[in-house]
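Every protein chain except one is present and positioned as in the full complex.
Up next is chain A:
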Amino acid sequence: MKNFIILGYGNPDRGDDGVAYYILNKLIQKLAEKSTALAEFQETGILEINKNVDIWYNLQLIPEVSQDLADYENAIFIDAHTSEIPDDILITDISPHYQNSPFTHHLTPASCLDLADQLFGRSPRATLITIRGYRFDFSRELSPQTTGLAEQALLTIVDMIDHAK
């Protein structure tokens, strides 16, 4: 069984909603064992960046990711958050729990874990790290505030991976 999967989601064309995409790129630069990893980082599912860590990116969470989740000991979900949450960086342990989305095809990390449990028999220990977003307009740039927070979150994630070894 593999150790870590880091899952990022959000729209990199909508400003700070792309914070997970930004962090995953930085993680590749920091941890990847092969030089082509950054070039291979496309929206095509799981990418192994070293023997300990795989990453996954998509615009949104999707049900079939539950099958992948069942193959890992640990999962870290990365997303942006908005002003209702007081913390600039929120780190939360999450448990499998299906949450309904009244109108849309939207899934939460807890829902994906629940699907992994129910369909594939197990789910990883999981943490959700969310970073405050300030601007969500049409832009591929993060705001300066979110960029700073993303760098802090990056260090936290690397630390979590190191401590789990």
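A few remarks follow.
Here is the rule we go by: a residue touches a chain if its C-beta (ideal position, glycine included) is under 8 Å from a C-beta of that chain, and two chains touch if they have at least 3 such contacts; residues count from 1.
Just so it is clear, contacts and distances are computed from a predicted model.
The UniProt record for the undisplayed chain lists the protein name "Bidirectional hydrogenase H subunit", from the options "Ester cyclase", "Membrane protein", "Succinate dehydrogenase" or "Bidirectional hydrogenase H subunit".
Considering the full assembly, A:13 is the residue among A:13, A:33, A:73 or A:159 that touches the omitted chain.
In the complete complex, the hidden chain is touched by one of A:66, A:123 or A:143, namely A:66.
One of A:27, A:47, A:76 or A:115 touches the chain omitted from the figure, and that residue is A:115.
Listed for chain A, the residues touching the missing chain in the whole complex are 9-11, 13-14, 17, 42-45, 58-60, 62-64, 66-67, 79-85, 90, 98-106, 114-115, 118-119, 128, 130, 133, 136, 138.
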